[in-house]
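Here the complex is missing a single protein chain, while all its other protein chains stay put.
Coming up: subunit A.
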């Protein structure tokens, strides 16, 4: 499969992707894509499972609920290997001591464990994915920014689908939270869920975001009402998603939304940019509300780069430049 995707990337002249997909096409496993020093460092640190009581409690609650009832792989792992739950629990606790714990991580860790790695290697891969490959940004407050980036990517690369979903009031926070928080492990058939992790380990730029757009552009979206799509979307995606999503994602350029996910200072506090509006305003999520800040175009590196391209300009007389809303 990866060989075909690589050929397609070569045909389209996608140099950045070709190098990264090449390793996958040659059959590299996840551990082959991780620098040995990082792998060893995380393996050695495994065993430090100290995390606070609240986190411990959340992991305790989530581990028994980490399974996919309609899929065959996790029940198998659970039923055949009774040590899986303690393994998953230890792995999540060790991860929490490095980058915290959020719901969704349990499914990512379970997917890695299901590939039959020894516990320390599974942890090293999990930690490398979250920490070094920065997938931890898919959790907590930055998730909202990622959803914003996804929305812009969809609007840019699949305007018809974006418009259809908008018309149905089916916004990304109604479906893509699960996609990103679990790195697709809950919403897709196992081969595609593993492919999403392949892309991340191969350092394909913005892999989750591009893959999400790829899924939507490769699956027919022909619902007519909010109710129809809300009730059927998850099953529809699980049934219809295929490897075509991997080809479709190649079309997605991420440069158009590089401003998104940035931390931005506003007069109301620091937040993250979650949307770029056509009227020239950036939408900044502050955690307790949203600020609308006029955008300054990103400076090309002719001179010193502007460290904060979203810095508000001087307020023109009489112009209401920023406003807040919830």
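Going forward, contacts are C-beta pairs under 8 Å (C-beta built on N, C-alpha and C of every residue); 3 or more make two chains touch, one makes a residue touch a chain; residues count from 1.
The criterion applied here is as follows: contacts and distances are computed from a predicted model.
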The complex lacks one chain in this depiction; which UniProt name from "Ras-related protein Rab-1", "Signal recognition particle receptor subunit beta", "RING-type domain-containing protein" or "5-taurinomethyluridine-[tRNA] synthase subunit GTPB3, mitochondrial" does that chain carry? "Ras-related protein Rab-1"
Given A:96, A:147 or A:282, the correct residue touching the omitted chain is A:147
Considering the complete complex, identify which of A:56, A:178 or A:251 is in touch with the unshown chain. A:178
Out of A:58, A:93 or A:210, which is the one that touches the chain we can't see? A:58
Touch rule applied to subunit A and the missing chain gives residues 57-58, 61-62, 64-69, 102-104, 106-107, 139-141, 143-144, 147, 168-171, 173-178, 181-182, 186, 223-228, 230-232, 234-236, 285, 287, 326
